[in-house]
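Just one protein chain is left out here, and the rest sit where they should.
Order of writing sets the chain letters: A, B and C. Residues in each chain are counted from 1.
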Amino acid sequence: MNRRKLLSLMGMSPVALAGIPALAEQAKKSDQTKKKGAASAGEPKLTVLNPRGLPPPITLIPMAPRLSTLDGKTVYLVSDGFPGADAFLNQVSIWFKKYMPNVTTVYRLKAGGFADDDPKLNAEIKEKGQAVIMAIGH
Amino acid sequence: MNRRKLLSLLGMSPALLATTATEAQERKSATKNSPPPGRDKITAVNPKGTPPAIQLIPMAPRLDTLNGKTVYLVDTGFHGSDVLLHQIEAWFGRNMPSTTVVFRRKAGPYMDDDPALWKEIKAKGNAVIMAVGH
Amino acid sequence: MVTIAFKDLAKTNAAKRGMPLQRISFTPHPVWGKTDDEMYAYLEGNDPVSGKPLMKEVVASLTTPLTADEMKTGTVTPPTGAPTFTDTADNLQQYFLDNGMTDFMPIILPTQEKVDAMLKATSHKPDEVVGKMTPAQGAFPAWSYTVQHVAVNAVMAGAIPDYFPTILAIASTGISALFSSTNSLVSAAVINGPAREKLQMNYGIGAMGPFNQANAVIGRAWTLMSKNLDGGGVAGETYMGSQGNVINYNNLIIPENEKDSPWQPFHVQKGFKPEESVISFFFGFNITQGQGGKGLGMRPIPHYHEAMSANVGPFASLFGALFILDPLVAHGLGDLGFKTKDDIANWLVKNTTVTVKDVKTMLFSAPPRGPEAANLTDDSVIPKWPRADAYNFVVCGGQTNPYHQLANMSYRLSVSIDKWT
Partner (left out) sequence: MGIPSAPLVTKAFKDLAILNAAKRGMPHERICFTPHPVWGKTPEEVRAYVEGPDPVSGKPLMKEIVDALTVPLSDDEKKSGMLSVSVGPPTFTDTADNLQEFYLNNGYTDFLPIIIPTEEKVDAMMKGTSHKPEEAVGKMAAGAYPAWSYNVRQVAASAVMAGCKPEYFPIVLAVASSGMASLFSSTNSFAFAMIVNGPIRDTLEFNYGIGALGPFAQPNATIGRAWTILSKNLGNGGIPGDTYLGSLGNNLNYNNAVIAEHEDASPWVPFHVQRGFKKEENVVSLFRGLGVVPGQVARGSSANDNVQFDYQMSDLFSTFTGFFGALIIADPLVAARLKEQGYDTKEKLIDWLYKNTTQTVKDYKSRNYAYLFDYPRALRGDEPWASWYKMPDDALIPHFPHASDINIVVAGGQTNAYPQAGNLSYGVSVSIDKWM
């Protein structure tokens, strides 16, 4: 599935996704029932209630400004703890050494379960790092 | 549930089971709740398959007494059947000593037939007590 | 960087958290179990989603200036569609199915008339907020819902109004029956008290099977709510279980057979009065049948306790053990000297053991930590679960055979059904 289709399925309002007209159209469509051929002619119509709950509003977060270059910068390689993420990020640091030796990489395992926040690590990265690559999956 | 109720649930015809309430039960109609006015009725297909007709088997004639007769106690292999039948064997020893009691475990798992045993009983026995359950 | 198996999840989750255009790069899946050389080859290759060289893309993500859309702030409310839909009965069945509002099976269409009849079965107002639910705590924002939302789902599942307080009690806990994890987890509810008789629930022959309306419908309503009240159960987005689980259709609904049990009912163990109606929740890996276990064929008396102990062998210690015992087993355990649920739990703590070495090979079982762990070696034998409360027991079944079933599940909480009448 592409991003537009996905976001429209979750009901993201077209206004928030300005510049993506297809989304607006799809969002509108999902509010109507699909008509299936002529089989319904003459049959009585019913009105039924929507079973869905109330999702909380989403606050949009602007993405952090990008760096002009990674040269001379420190990139944190953060593992979320899923099996294989550590070995994978080790390979990423090897890649940087080979192709972008001016980049300093620092490997860190996020503390706690994979769904938990790690404020201490976040503070460290904010202080000493300029960019983050986070590995998710296994 | 009593036997009549059970058999009537089975759909057994009332002619055979003279006094049962079979028919009444079976005809419990689809219209037991009267429809609210203005609601359309629709017709739906009975999803049931076709049960086989049942061939009635007359029961074997009874003996006039067990005295002097041989009764086979047949263990189907369920847990505890042997314990139960050995107690029945002991009961005959205490209460009807002139009856000969023969204990046999049916060969194979409980769902298998044992033609050799049936043959033996037919040749040597006069009656059978079979334990089913556990 | 995300492995491609989680593509949809990563994109929608970033959007739900406020960054619909987050720059995500993908690697092939899996990395777990791959050699260093294989993983390095991933890095030298392309992002399987964009088709561009992977590491070039990662560097560009960090260095290409942001677009205007990427810098947007503000608040968006995701719409969930119109409050009502009007069409023929057949088209509406299809519409609900096509839009992910069902378990892909026929529903009772939730007309206002039917929803109103459902609402009459509770004293709570239709717009009262019942609770909040999320497919996974911490991973997805929780949605909220009212008594009326729950009523719509109850109608769809096939509930008669008598069942509504029990379904509201389930909804009030906010527990989703379709928990998002790559494990295909399952949920269970134990029902105690007079509600079992009032709803004519089946705790006899075939209790956990398709033989009773209340058992079937209450369990199904839980799954429908877990899709509709929190946006859950969308495979690849809010549901990630790799293989899925058949039990998610109707969940395990276990009314306790209190009258044939020699023991205290489960809700009374949890501090409720016998005359209260209570629903208690369990969560974990799955359920299995006990009759394969060692010891059950012992003569003349089956060694139920040994079979129960042997049967938890493969269970993960992350969750506990829930035993569902036919009344014949409960009485049989009594004959063997186990007079209370505590007696059997304490015996199991002492006699169900595992070596440290084995625990270390179990993905969801943690070896002991803390000071006492220092003295343990790989050959040390430790309790599978050191605490008796890891073991729970419910008596249920039709007494056709002294069998038990057992689930690798933990107790979560109990709530009053009466509160929702």
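The rule is short, and it goes like this: a residue touches a chain if its C-beta (ideal position, glycine included) is under 8 Å from a C-beta of that chain, and two chains touch if they have at least 3 such contacts.
These numbers come from a predicted model, not from an experiment.
Novice: Among the options C:Gln93, C:Gln264 or C:Thr340, which residue touches the chain absent from this view?
Specialist: Residue touching the absent chain, from the options given: C:Gln93.
Novice: For the chain that's not shown, point to the residue among C:Pro65, C:Pro210, C:Pro274 or C:Pro386 touching it.
Specialist: Of these options, the touching residue for the absent chain is C:Pro210.
Novice: Footprint of the hidden chain on subunit C, which residues?
Specialist: Interface residues of subunit C facing the absent chain: 5-6, 29-30, 32-33, 89, 93, 97, 103-108, 157-158, 178, 182-184, 202, 204-213, 215-217, 220, 223, 233, 235-236, 239-252, 285-303, 306, 310-311, 313-316, 324, 326, 328, 332, 335, 358, 360-365, 396-405, 408.
Novice: Please identify, in ascending order, the residues of subunit B that touch the omitted chain?
Specialist: 1, 3, 6-7, 9-13, 16-17, 26, 28, 30-33, 35-36, 39-66, 71, 77-81, 83-84, 86-88, 90-91, 95-96, 105, 107-112, 118, 121-122, 125-134
In the analysis below, only the chains that are shown with their structure count from here on.
Novice: Rounded to the nearest whole Å, what is the centre-to-centre distance of subunit B and subunit C, using the mean of the C-alpha atoms as each centre?
Specialist: 43
Novice: List the centre-to-centre spacing of subunit A and subunit B in whole Å, with centres computed as mean CA coordinates.
Specialist: The separation of the two C-alpha centroids amounts to 66 Å.
Novice: Which whole number of Å gives the spacing of the CA centres of subunit A and subunit C?
Specialist: 25
Novice: Which subunit B residues touch at least two other chains?
Specialist: none
Novice: For subunit C, which residues are shared contacts with two or more other chains?
Specialist: Residues of subunit C touching two or more partner chains: there are none.
Novice: Over in the complex, which subunit C residues touch subunit A? Could you list them?
Specialist: Listed in rising order, the residues are 1-6, 8, 10-12, 15-23, 27, 29-34, 36, 39-40, 42-44, 55, 58-59, 61-66, 69-92, 94-96, 98-99, 101, 109-112, 115, 133, 136-139, 141-146, 148-149, 152-153, 156, 224, 228-231, 234, 236-237.
Novice: Considering the complex alone, what residue numbers of subunit A touch subunit C?
Specialist: Listed in rising order, the residues are 1, 3, 6-7, 9-13, 15-19, 27, 30-31, 33-36, 39-40, 43-63, 65-70, 75, 82-85, 87-88, 90-92, 94-95, 99-100, 115-116, 131, 133-138.
Novice: For the complex, which residues does subunit B have touching subunit C?
Specialist: My answer: residues 79-80, 83, 134.
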